[in-house]
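Excluded from the complex is one protein chain; the other protein chains are retained at their positions.
Chains: A and B, in written order; residue numbering restarts at 1 for each.
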Amino acid sequence: MKKTLKGSRKVRVIPGFGLTMGITVTMLSTLIIIPLASVLLYSLRLSPKEFFELISEPNVVSAFATSISCALIAAFINSVFGLMLAWVLVRYDFFGKRILDGLIELPFALPTAVAGITLSKMYSNTGFPGGFLSGMGLDVSYTHIGIVVALVFVGIPFTVRSVQPVLETLDSQYEEAAYILGASRIKTFFKVIFPELFPSLLTGFSLALARGIGEYGSVIYISGNSAKNGTQVVSYVIMQKLERLDYSSATAIALVMLIISFVIMFAINIIQIRRSRRVNAV
Amino acid sequence: MDYSDKNKTFSRKITKYILITVSVLFIAIMLVLPLVSVIINSLKEGIAFYFKSLSTNYVTSALGVTVMATLISVGVNTFFGIVASWLLTRFEFRGKNTLSTLIDIPFSISPVIAGLAFIMTFGRLGWASPVIDWINSTFGTDIQIVFALPGVVLATIFVTFPFISREVVPVLNSVGHDEEEAAALMGAKGFKIFRKVTFPHIKWALLYGIILCTARALGEFGAVNALSKTRGQTFTLPLEIDALYMSGSADSITASFAVSSLLVVIAVAVLVARNIVEYRAKKDN
Partner (left out) sequence: MYVELKNINKYYGKFKASDDVSFGIEKGKLVALLGPSGSGKTTILRMIAGLENPDSGEIYIDGKLVNNIPASKRGIGFVFQSYALFRYMTVFDNIAFGLEVKKTPKKQIKERVNELIELVGLSGMEKRYPNQLSGGQRQRVAFARALAPEPNLLLLDEPFAAIDAKVRAELRAWLSDMIHKVGITSIFVTHDQDEAVDVADNIIVTNEGRIEQQGTPQEIYKNPKTPFVAEFIGTSAKYENYGILKGFSNQEKINGALIRPEFVEVFKSDNANIESYLKYADDGIVESVTFRGNSVELLIDVKGLKLTALRSLERRKIEVGEKVKVLVYRLYAFDEKGVKIIENSELAGKETVKL
């Protein structure tokens, strides 16, 4: 941060500061901030007691538990597979690598509702691999496992694409050096490579987690949305409250979700600031 | 010595093939299978049924709404993305990090909350509702936002808001602002600098962002779901898919997969376009 004494004006040689600042702030406010603030404004009308009553309804608490736990599990699975996929895509050459690489973004490109209905169909008793799995006694559709499957689907690009660029810039001389020094390959990986990748993996994890907790379209078909089985996710509950015109509940739940999102985003920011500090220090 | 070295290369190769196999299997089962499954399900009742389900009034109306919402939000967000990227990379100012975090908000919150946000702003309980009523009664207009097309458009803009700037900002940061400074020193005006100096650097990133933004806008479901209630009027394709699927009959489920197959084709096209753009961008450098 540059601070100027004596109120001297800062020179901005490149034109357009005022204009771009004006447009950016205006559009950001009207399209994003003000609508979100309206949610906050409305939920502030509730007394703390009302607020806590609304968010401690059994099905709301259960939905939060489902969303958070399934998103955590899915983000963890995505971290493992994301790391592996990134590794395979960066370090190995094989036939079809480009196609594999290109497919990673599919969950970004495929509408969530389409993913939702097809996953639900695939993992139902009549689909493949759902029929096969339920033959083995493993029901996926309409269970928590189904929710995790859907969240793994939507979350995988986040972890792969967070780790991949870092792995690309990681000089292989670095690990070769460790290897020549006599470290075993497993040791090299965990002592040299993994610590380098960890911040980006954590970023990918957090992004997948944030997305998973709020996910709606891809989840609601495969989950079955049963209050009894505890397969309702938070987004579904908000939508249900909206449909019943129960705005107080909807905003109260949304506020909690917003807080969770902000905490995760804040965490991501801290990870990234730390990383850039460390990189700059080297 | 020789023996153990051979052993090491061997175990390296084994690891490599195991990792590649697992990766390919993961992608095949998790990502490719769903695509195939959509196509198979959509053709269950034959080709004739497939085309019939694509040509209902509901579907054509939904396609129209989707295209309109997508075009408007891509336009708005492209404009915003360019302006915001210029601001965030060409100037130093206090609060820059905060601003950039705020722009990224739509990434990390549930789309359903985006829908809720517009309902709480423009809906009957929203603070802006009297303003709109006043406008309507004063000017004799009939503007509706929530549960009407403007709401659908606003929701789509909301969820795709950061897409362009997220692609352009890193490129502009890595290019640096020497060239713009040099041009400005020679007295060039902002728009000329952008057109002649900056734009060639960002054209691929911009196109890439537009492609992603288009894909997301076409497929947006949660936010639009909260704001759109009239099938055949304000429904987008994903909402139409939902309506068909939830109606429960075997025929309509097949029809919903038929409509889905349209979006699958678009998704694949997006992936291909993305890869071409990435390839061209690399070649350009």
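Basically, a contact is a pair of C-beta atoms (placed from the backbone, for glycine too) under 8 Å apart; a residue touches a chain by one contact, two chains touch by 3 or more.
Being a predicted model, the structure only gives us computed values, none of them experimental.
Q: From the listed residues B:V38, B:A184, B:A226 or B:L239, report the one that touches the chain absent from this view.
A: B:A184
Q: Please give every residue of chain A in contact with the chain that is not shown.
A: Its contact residues with the unshown chain are 1-6, 8-11, 13.
Q: So that we can see where the missing chain sits, which residues of chain B does it touch?
A: Counting only chain B, the missing chain is touched by 176, 178-179, 181-189, 192, 196-197, 200-201.
The definition used in the following text is that only the chains that are shown with their structure count from here on.
Q: At what distance in angstrom does the C-alpha mean of chain B lie from that of chain A?
A: Going by mean C-alpha positions, chain A sits 16 Å from chain B.
Q: Under the touch definition given earlier, write down the residues of chain A that touch chain B in their complex.
A: These residues of chain A touch chain B: 1-2, 12-17, 19-21, 23-25, 27-28, 31-36, 38-39, 41-42, 81, 84-85, 87-89, 92, 94, 96, 98, 100, 102-115, 117-119, 121-122, 127-129, 152-153, 156, 185, 207, 210-211, 213-217, 221, 234-235, 238-239, 242, 247, 250-251, 254, 257-258, 261, 264-265, 269.
Q: Help me check something: in the complex, which residues belonging to chain B touch chain A?
A: Result: residues 12, 16, 19-20, 22-24, 26-27, 29-35, 37-38, 41, 76, 80, 83-84, 86-87, 90-94, 97, 99, 101-121, 125-128, 154, 157-158, 161, 177, 180-181, 184-185, 189-190, 193, 212, 215-216, 218-222, 225-226, 237-239, 241-242, 245, 253, 256-257, 260, 263-264, 266-268, 270-272, 274-275 of chain B touch chain A.
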